[in-house]
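Presented below is the structure to which this report refers.
Some chains omitted; the rest stay in position.
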Amino acid sequence: MSSKSILVIVRHPPHGSSWVREGLETALVGAALGQPPTLLFSGDGVLALLAGQQRGALGQKGSAAMLEGLSLYDIEPLWYDRYSLEARGLTLDQLMSGCQPADIAGMIARHDVVMSF
Amino acid sequence: MSTLHLINRSPFAASALQELVSAVSEGDHVLLIEDGVYAALGTAASKWPEGVEIRALREDCVSRGIAPASTLLETIDVAGFVALTASTDRTVSWF
Amino acid sequence: MASQGLTYALMVQGAPYSQQASHSALRFAEALPAQGHRVATVFFYHDGVYNAASMMTPPTDEPHLLERWRALHQTQQCELLVCVASAVRRGLLDHGETKRHGHPHPTLEAPFELTGLGQLMQAAHHHDRLITFAP
């Protein structure tokens, strides 16, 4: 099987819908198959990185807990778009640990396949 | 006679909040719910018209890591949400 | 004023499990009795009709939305009305529609009822409040 580099972009906020969880599960399955995708948070997706979240109304495993476990599967760092963070008035110290800023255009160009959530 | 406006969309991703702002009357109430509570973050604070009360649903703030203490808005729980629907004349949902 | 309890109609337009709308509607409805109110009608429209899927089988550590709607029906004696045109198109058929279209078995069961939009308008006229929970 040819091996391709995969980028998973999470662009929706957590809790209000299942997009974040679905993006994270997709990334985890890639890692479990031995090919950890790159995981990037952009737009409202950066809100999934806020520290201090709790289990939400959807009642699903908190996405924050899932995010903290990703490094065990070699999915690290948690890349984020710095302009999306700034536009929301947020700073890196409000995010959970393990986050790093990324250049989104360059990151897209460096991967073979991009999946959006 | 007043209206309760509910908004459940993130102010960063959708224009629903802007549309709501142009549709409120003096004495109306606005309740941010679900992803709408992100409007409680500093940069999202809109220029609200005078005489309109804005609140955020506490449970949806807490799950999202938006501490009520850090917001500029009053937060209320679900009982407060119910009370608002009873004390206003109609509810309009923006999504 | 409001010394007497109000009756509520809820319109639920969001699909279960992908959107928070169902959860928000249930959370709201379940909080009504403490203030003397009750939900009289829940009307499912748009992708909200999927809330009535009788074989819904969530993981055990997640809320079972179908059971919460059933419990609401029991506790507050509310109608659970599903827009028939939206439901049948999407594969949600009660016993009657199942027979009518020659399918082998129903996918929607009591206390959910397939009804027309007329019932939504009736609910809007009859009850004191209509609250919409959308995706």
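Letters A, B and C name the chains as they come in the text, with residue numbers starting at 1 for each one.
The definition used in the following text is that a contact is a pair of C-beta atoms (placed from the backbone, for glycine too) under 8 Å apart; a residue touches a chain by one contact, two chains touch by 3 or more.
Keep in mind it's a predicted model, so treat the numbers as computed, not measured.
This structure file defines a complex whose chain copy numbers, by label, are A x2, B x2, C x2.
Convention: only the chains that are shown with their structure count from here on.
The interface with the greater number of C-beta contacts, when A-C is set against B-C, is B-C.
Distance between chain centres (mean CA atoms), chain A to chain B: 27 Å. Each chain gets one centre point, the mean of its Cα atoms, and the points for chain A and chain C are 34 Å apart.
Rounded to whole angstrom units, the spacing between the C-alpha centres of chain B and chain C is 25. Those residues of chain B in touch with two or more other chains are numbered 8, 34-35, 59. Along chain C, residues 20, 24, 27, 135 each make contact with two or more other chains. Put simply, chain C touches chain B in their complex at residues 2, 6, 8, 20-21, 24, 27-28, 31-32, 34-35, 37, 129-135. If you check the complex, the residues on chain A that touch chain C are 15-18, 56-61.
On the chain C side of its complex with chain A, the touching residues are 17-20, 23-24, 27, 61-63, 135.
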